[in-house]
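Reading through the structure tokens given below for one structure.
With one protein chain withheld, the remaining protein chains of the complex are depicted in position.
By written order: A and B. Residues from 1 in each chain.
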Amino acid sequence: MTQWSDLPGYVSERASADMATVTIERERIREACEYARDRLGFDMCVDVVATDYLEWGGKGVSGYIGTATGRDLNKPMTEGLQVLPELKPKRFSISYHLLGLRQGAPRVRLQCWAEDGESVPSVVSVWPTCDWHERETFDLMGIVFDGHPNLERLLMPEDWEGHPLRKDYPLGGEPVRFSDAE
Amino acid sequence: MADDEPKPVTRLRDYGLQSERLLWPTKGPSQFEESLGVDELERALGLTTLEKAVRWAQTKSMWPDTFGLACCAIEMMSIVSSRYDLARFGMEAFRSSPRQADLLIVSGRVAHKMAEPLRQIYDQMLEPKWVIAMGVCASSGGMFNNYTILQGVDRIVPVDIYIPFCPPRPEALMEGIIRLHEAHLAGIPPAYERNGVAT
Partner (left out) sequence: MATVVDKTQIYEGTRIPERVPTILDLPPELRDSEDVLQVNFGPNHPSTHGVLRLIVDLHGEEVVGASAVIGYLHTGFEKTMESKTYWKCVTYPERIDYVGYQNNELVFVLAVEQLLEMNVPMKATWMRMLLCELNRIHSHLIYLGTSALELGAISMFWYCFRERETILDLFELVTGQRMHTRYFQVGGLAEDIPSGFYPECRKFVEWMPHALDDYRGLLDKNQIWLERTVGVGKLSAADAIALGQTGPNLRASGVDWDLRRDQPYLHYDQVDFRVPVYPNGDVYDRYRVRMDEMLESNRIVRQCLDRLERMEGMPWIADDRKVVLPPREELHTSMESLIHHFKIVTEGFRVPAGEIYVAIESPRGESGCYLVSDGGPKPWRVHFRAPSFVALEATATCLRDTYVADLIAVVGSLDAVMGDTDR
């Protein structure tokens, strides 16, 4: 079993069905990635994803949730009360999905949290593939990566204003009558 | 009695065309006429107007421009393949240069970043030129009603034919192309003469 607490900047960990999620301090994410690459053998960074948790938990979710085995009548889910999802520490989470190219395909998700305006150290020097992933995250979410050699917009036109994937950016498009989607 | 009379032969002068023999009475029939037989000249010629002849020629070799954007481009490539053979319409020569192309088949979703190159390509084409909006994304934005997809390519270029479906079957695209041919043969002018760009 890998000792995730050896990673520099380790804060906490959480296991889930697909892979372990290890939370790292934002300022030390580059050291943690280097440690993961060199000492723990995660040769490849598969993906860098940022998620915006603005207004997370604002809408209560109640009622039964689909499960494979159906609802247990003796344990109804909410009994009419709102169940709010657990709160998140900051607005943005940036997840680095890592993969080890060996038997068993070990994967891990290193996650760090940032507020709007806080910058994250860039890991381009650890895995060059993160160049475009970080550019895309900057373009669509507005998270600035310190030390990135070429932090320009990638997918949107260069003169676009705003960061489209943020929760406070509207979906856009034109209004369609008699449609429930905004 | 009516059956015994031979059908009256229409002569060129009935159409207002003066053959040179009328203007030069002493000239005999030309070699061309002799090889055909003088009396049969009218039966050996087809008469049409210049516009109709030009339209017929334009329809039979309307070369598309390689403007494949997304999924519809794959179906556009398959009409060139042997099952749906576009070469029987004279259109298998997809020109890469818009200067040599007549038809712009906008196949796929147009992002705002792509709208400017699309308009540049359209402007570079020489008249007469036609535009087919292939698929729902090009016709109206399709299933993508968001910040980045142009809601219908007719906002920036005048469109002649809209083809729905996502993606259109090759037969649907052929139907669109054939209707464009028929419309052009019937004399309908290309879209830029009829209407401008949609607002």
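A few points about this structure:
Here is the rule we use: contacts are C-beta pairs under 8 Å (C-beta built on N, C-alpha and C of every residue); 3 or more make two chains touch, one makes a residue touch a chain.
Only a predicted model underlies this, so the values are computations on that prediction, with no experimental measurement involved.
Of B:62, B:114, B:131 or B:191, it is B:114 that touches the chain left out of the display. When you scan B:53, B:126 or B:166 for touch with the missing chain, the hit is B:166.
By the touch definition given at the top, subunit B reaches the unshown chain through residues 65-71, 73-75, 77-78, 80-83, 96, 98, 108-109, 111, 113-114, 117, 121, 143-149, 166-167, 169.
By the touch rule set out above, subunit A reaches the unshown chain at residues 16-19, 21, 43-47, 49, 51-52, 56-57, 59, 61, 63-68, 70-71, 83, 85-86, 95, 97, 99, 101, 103-105, 107, 109, 122, 124-132, 136, 140, 144-151, 153-157, 164-165, 169, 171-172, 181-182.
Criterion: only the chains that are shown with their structure count from here on.
One simple way to say how far apart two chains are is to compare their mean CA positions; for subunit A and subunit B this gives 52 Å.
The touching residues of subunit A, counted against subunit B in their complex, run 156-157, 164, 169-174, 176, 181. Residues 112-113, 141, 144-149, 151 of subunit B are the ones touching subunit A in the complex.
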